[in-house]
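One protein chain is absent from this view; the other protein chains keep their places.
By written order: A, B, C, D and E. Residues from 1 in each chain.
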């Protein structure tokens, strides 16, 4: 069940998933139907990969605004799959490497995975892996070509693989034909008002009467932004009140909350 | 005969064709007149190469959307030719090589082929060989020049060669004058409704009453996409039903099929 | 209290802050409500970082015209934080280094900071760190990617970090998506007339009757420009009078002041 | 006489011309007045070079669509000149070389030629020598500059040289000012209907009644394309009939011919 | 006093100024109020640097058409300052150096200057230092970044510095934000008619009646152009008369002067 999966983080029977677990800094809570649907479909892909003969390689892409929960979902699928090989490929583990060293690293992860009967590879923040910069635009064609080949290359006979990509630069990847290189694409949306309400109820930092107004103000922001604003607001206008708020002794002052939101709002545009 | 050729994979009397056989993961079935025509014409080119004096080098290009069957057709022609030298050149076997090493490899394949009286070289996914990226666009001019020269260079006296290229980036290759470097170009289309019907009948995973509706929904997709959607749908909405479906004990639920198709549809655009 | 903080530079109990202190060549004086607000918010972030669990990395950007006081504010926050690790990363300390050496240096600063439970890193003049040049535009994508990764990478468990960036090229950073990589952005404005009045009163170099006219003429300029014009005007039209003026024995001649301002005005456009 | 020259390939008294002879895979036949005129003018240039004092270097360019006969004409002039030094410079003999190695090779050919009192150098497919790619466009400026200098540099005193260039990318060479670097330019056209008729009569593969219709269908194509289509059609729709047709026992079926032409037609566009 | 300064070149008590003196090939004469004003302001900056505490680095830019006198003014200020360290940085002393070696040289000059309590650095022809070429445009971003950092970096405590830049490519520097990196910018204009009159009277090469007409014809040209045209005209139409003219025995023929000017005029456009 999805919700259970979200609440208690089950120890994986498969690969070591420490890296993956650190991708869910704020845990996993229910935050709307779309997120739930994506998780469920991804778990169906996990099932498909287990039994497929005609498609030894299945690839899916999670795209959506920054902080919408893409990496956390991908990590959760990897953890819940119990596959013997689950690995996340991210730019932060390749800081300072040259383009060709990055390629070599990525290829190595795939080659290691090919040795496992079932494997999942998470390509996190593909735009960052590609060294994408919107002005120009700039990007590494070397890494792009490597990914495009790996997203098509069949694993050896008898080995099946699921690749989950994440990106917040859908337009670039789309116009570059990289989306097309994935079998399926899922859009991970920002929060709708009812989603924000659910999350605020879960956090329990506002008095009941303020939840609706706060959720209204937060709609259109992403999960990560919500957590940030709440944490800033919890400080109080003179600092130091956050402990009292998280322990439930105090509630966030809605006006101070608006004030903070006003500063953070530009990130919404 | 084409259909026989498609059904039973005849052991080649010529070159070892293991690489080529792995290009036909879903086997070869009848899927419409155009595919058949292209296969037949390509086999005529095989005949022509055997006897030609004035054209020691014959080159043809298969172009069409991703998954339409280009590589599978090229591989089948290679296998059925029984030529002593048949080789596929693809980006996946050159992962991580520099531009100039790739050139050297490609040239080496041609030089090896020149030693054989009759040879076929498949240049698979030319855009990938060229390291093409649509933004910019980027591509390797070094490899482009190498291919342009090889597509024109006569084999040594008494040696004849057929080159079959495949690409899903016709517009790029055309505007780059690479199509023009091939003697003939064939368009490998996506599935028309009647083609999809044939394939679904062959797969036998829907109840008879649903085949027409399913084929209608699949039209315009390619062979590879059809196989993917069917396999995903065969999982059932709660997973695990695919074995029952492929063994014929159960049929795919058409509503679940539509549901899955809805997720995959963006790949159609 | 903000004003006290500005007037007397309190010895830091935390990291050695010599570098930071040299960023406030003209000291810190009261120069309007916006500057005060930014300082206060930044100090709230300092508090938040001390206690946060869900956001081990907090990032904020100060943007505004050249000389508006960004670096001085960032430095003051660093000094006032009393964090054990406070470091400013600026282009002037990396003069003559290659792109990759600069990356290595920047990464090193972050890695050093990760060892500290609480740390502040000031990324001063981000456009200069990125080797930005508006014609082209040119910039280092290598350094950009490094910063983009570092602005997202979580410090190790139990370590919290505040990153303060400054820039006078907001439009570039914004269109490049770098602003978006910061949690919050604050605009540091040029001087409004009442701000200029406050500063001139503090400097006490005009006779009372001239302060209003001088402030009017200076409005829209930045703090740094104000200091420059005043210093030039203090020379007098024949030179040598500045000592008398700063010691209070003499006042600046308003006409000479206008004259000087006329020469400097182009920098306003 | 031109026609004689075309029919029997006279052994050259001058340089070894094996390379050149291999450029005329389909022999030389009469195919229209323009081709004849170009050959004659080029032979006049050969005469001029023999006696010139004021122009020790004469350069002419043959431009026209792919397969129109440029290389074959240039080769024939080289062969018929009986000059002691005749050499063809083509990209295929420099496969895999770096830009600078190519330059060195080209310069070497010129230097060798300078030692000969009379010499002819054929620069075949100049666009390929320049590594020209229309997208971008890309090309080697290093090689371009080398050619531009060599096309202007006087041979040493007492040595005279004729350079014949060929290209199917006239527009590029023209806009690049390379055409201008040649003293004279000749356009080698595709086949007019009456030219095609002459060639088909010579080949004698159609019944008399079909020649006119076939020629009509072929007009606007080039010599090389005509040979290709005829050879493909000679296979017959089921393969294997070409021997009978070339030996004159059978004629090409005009409907099958149209069918084949339909496939090849895109190359006309 | 400005005029005295211009007439007799006073031996510097400060740094060796041989390099600077060679920048005033035609000496320094009175040529209009604007030139005088710029000189005076620059000397005020010299005074300011001597006493400043809040602005240890003062930077000013002289911009104007080629030959208007920028370098000569900058050199004169350097000479007249009597500072212990005065140095001109120009492209001609770095001919053949790589971009990075040029950077190293420039940085070295600044580091040497930082050791001196008072220093002046003339950055002559900044566009040339930046390897600026208007087509593209091309320029060295490496050197640009180096200059941008150096124009902002504070000298060590207790050391004060004046940087004078010159450029005839104001538009480029302005759009590149380099002008903005200077505290003040002065425009050095071409000659107005009355300026030209003054200079011609000083040169005394025309009969009194022609001075006005000649000045009229020269207006809008720069100092350097005036000197060139006068020197060419002094040759006389058959050559050899210049000695007689400079010694005052003869005067320039106004018609020959117009004739010469007509040839040189294009440089005015």
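Throughout what follows, a contact is a pair of C-beta atoms (placed from the backbone, for glycine too) under 8 Å apart; a residue touches a chain by one contact, two chains touch by 3 or more.
No experiment lies behind these values; they were computed from the predicted model shown.
Going by the stated contact criterion, tell me the shown chains that border the hidden chain.
D, E
Give the residue, chosen from E:131, E:174 or E:212, that touches the chain omitted from the document.
Once the missing chain is taken into account, the touching residue is E:131.
Just to verify: which one of D:68, D:81 or D:146 makes contact with the chain not shown?
Answer from the full complex: D:146 touches the omitted chain.
Just to verify: which one of D:33, D:47 or D:112 makes contact with the chain not shown?
Missing-chain contact among the listed residues: D:47.
Give me the chain D residues in contact with the hidden chain, please.
41, 43-45, 47-48, 51-52, 54-56, 100, 103-104, 107, 137, 139, 141, 144-146, 148-150, 152-154, 172, 175-177, 179-180, 183-186
For chain E, enumerate the residues touching the unshown chain of the complex.
22, 25-26, 66, 91-92, 95-96, 128, 131, 133-136, 138, 227-228, 231-232, 235, 239-240, 242-243, 263-264, 266-267
In this section, only the chains that are shown with their structure count from here on.
Enumerate, in label order, the chains that touch chain B and chain C alike.
A
Quick one: point me to the chain whose Cα centre is farthest from that of chain C.
D
Between chain B and chain E, what is the separation of their C-alpha centroids in Å?
69
Give, as an integer number of Å, the spacing between the C-alpha centres of chain D and chain A.
60
Identify all positions of chain A at which a residue touches two or more other chains, and write them in rising order.
Not one residue in chain A touches at least two other chains.
Would you identify the shape of the chain contact graph, picking one of line, ring, star, complete or other?
Drawn as a graph, the chains make an open path, so a line.
Between which chains does touch occur?
Going through each pair of chains, those in contact are A-B, A-C, B-D, C-E.
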